[in-house]
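Here it is, the structure in full.
Only one protein chain is missing from this complex, and each of the others stays in its spot.
Let's look at subunit A:
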Amino acid sequence: MYFFYFENERSLLVNRITYKSLLYGVDLMDEQDLIRKAKKGDTLALSKLLQQNYSFLVKYLMKITLHPQIAEDLTQETMMKCIEKIQLYNGESKFSSWLITIATNLYIDQQRRKKREKKWLEQEQALRKMKWNATNRNEEWNDVLDVLAQINEEIRMPIVLKHYYGYSYKEIGKMMGIAEGTVKSRVSKGLKNVREELAGIEEE
């Protein structure tokens, strides 16, 4: 249950962060206990574990897919995979990172199976829908999302993982099954690309 306290760390005051780090310790202990029980076949523990990480997972998938429906479907698939493979979780990385690894690979596989044209169409439709929703709420659309959507997902993912979630190149490499150097170059080139595209939009 403590999980939800850590969603918006960035916006928290220092004293609250200290309080939260204390809770986070409790949360981690709680999580370790749940993982141990889940590996032994405890359905309730596994359900709690999934519930605690659900929102984090959906939000992550939303950011890399930029498509609410795909994000939701992949969340279900990731959870199913997690139920099946929980025995293989070795605790080397955080549970949330393990889930990200599963989700990332499922997304990569799914995208590889799809044709370029279909991918583009799907993305366009989702963006149009989100723009429409934003306009209906009188909110201003953020051009950076358009730019992110244009970038290939194999570049978008490391950018989001690096600069939004703050994972190291090594961790991202492990998650995506690519070399650390490849992650570095993808992030750096991708960021440059985003900057140029944004500059182009601002000039228009």
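By our rule, a residue touches a chain if its C-beta (ideal position, glycine included) is under 8 Å from a C-beta of that chain, and two chains touch if they have at least 3 such contacts; residues count from 1.
Note that contacts and distances are computed from a predicted model.
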Chain excluded from display, named as in UniProt, from "FAD binding domain-containing protein", "YxlC family protein", "Lecithin:cholesterol acyltransferase" or "Thiazole biosynthesis adenylyltransferase ThiF": "YxlC family protein"
Residue, one of A:Thr43, A:Gln125 or A:Asn152, that touches the chain absent here: A:Thr43
Selected from A:Leu34, A:Met79, A:Ile102 or A:Ile155 as touching the chain missing from the view: A:Met79
Touch criterion as defined above, residue of A:Gln32, A:Gln125, A:Asn152 or A:Ser168 at the omitted chain: A:Ser168
Hidden partner chain, residues of subunit A it touches: 3, 6-7, 9-10, 43-44, 46-48, 50-51, 53-56, 58-59, 62-63, 66, 68, 79-80, 83-84, 96, 130, 133-134, 137, 139, 142-145, 148, 159-160, 162-169, 178-179, 182, 184, 188, 191, 194-195, 198
